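A single protein chain has been removed from this complex, and every other one stays in its place.
Residue numbering begins at 1 within each chain, and the chains themselves are lettered A and B in the order written.
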Amino acid sequence: MEHIPLNFPFLAAALLVGISFYIIIFKKNLIKLIMGIAMMASGVNLFLVALGYRAGGNAPIYTDVPEGPMVLPVPQALTLTSIVINVAVLALMLTIVIRIYRHTGSLDSEKSRKLKG
Amino acid sequence: MLSKIVRTVANQLILFILIFGLYVIAHGQITPGGGFQGGAVIVSGVVMLLVAFSSKELKKSLRERVLSIMESTGALIFIILAFVGIGTAFFYNLLVGTPIFGHIPPIGPNPGDIWTGGVVPLMNLAVGIKVVAGLSAVVLALALFSSGEEVEE
Partner (left out) sequence: MRQVTGLIALIVLVAFLVWGVLPPTMRDFGYPPSDMDDYIIENAQEQTGNNNVVASVVFDYRGFDTLGEATILFTAVTGVLLLLRASKRRKESS
């Protein structure tokens, strides 16, 4: 049996989430913050799909499948739901940023902090 | 609005993209695919039309009232199909064994048969209509808002 050293796909997903942590803590532009949130969503989806892999497996579809074990189907179904929810929330965030830009005139997150009446 | 060559090519290409998207939606029980994936393919074709023609031209063809009725119909058909087998459980697959979409495939690897699946192909169609109408309305509203201050009704 082959073992991949250091669990490389899980490490790639953890590094993606770590880089997006850096973007969210240190950057002030609103568009860069939205890009960081989208990158974190991609990292979580990659981790969820990589959890259900069986060594030497095939796709879980019975039409003309070759011999061998099958990959687990339930994490793939949950990732499908997660991708659609991320698209919907991203569209709503971009609309709110358009409205903030029309109202205050700048894309800085420090300037739109006061709650004026 | 881009030049005449781009507009002519976009008019020819939208037919193939529409047919490929409907193929991915309709064969959801044999090949990888289904409602959400096929809806995303058709929405990318609508975005290509939006780039080739300007958004003011496209607003005359895709009226907002038609898109709203399509999206509500898709959601309503999905909920009605969930309530069909309420005698046993919620979301029960009632149509396995009946002549409508009811063949049972042989166990193990086999070439696919389209008349299988029960309630699942009808649910694929409902979700596909819902995704197409919803996402193309969002894209059209974003393009109209940033180009001119038109009242959208």
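As a convention for this text, a contact is a pair of C-beta atoms (placed from the backbone, for glycine too) under 8 Å apart; a residue touches a chain by one contact, two chains touch by 3 or more.
For clarity, every value in this text was computed on a predicted model and none was experimentally measured.
Peer 1: Among the chains present, which touch the one that was left out?
Peer 2: A, B
Peer 1: Suppose we count only contacts with the excluded chain; which residues of chain A make the list?
Peer 2: 2-4, 6-11, 13-15, 17-18, 21-22, 25-26, 50-55, 60-63, 70, 72-74, 76-78, 80-81, 84-85, 88-89, 91-92, 95-96, 98-99
Peer 1: Would you write out the residues of chain B that touch the absent chain, in ascending order?
Peer 2: Listed in rising order, the touching residues are 28-32, 34, 71, 75, 78-79, 82, 90-91, 93, 96, 102-105, 107, 110, 112-113, 116-120, 123-124, 127, 130-131, 134-135, 137-138, 141-142, 145, 149-152.
Throughout what follows, only the chains that are shown with their structure count from here on.
Peer 1: Can you give the whole-Å distance between the Cα centres of chain A and chain B?
Peer 2: 24
Peer 1: Under the stated contact criterion, what part of chain B meets chain A in this complex?
Peer 2: Touching chain A: residues 30-32, 36, 105, 108-112, 138, 142, 145-146 of chain B.
Peer 1: Spell out the residues on chain A that touch chain B in their complex, using ranges where they run on.
Peer 2: 59, 61-66, 80, 84, 91, 94-95, 98
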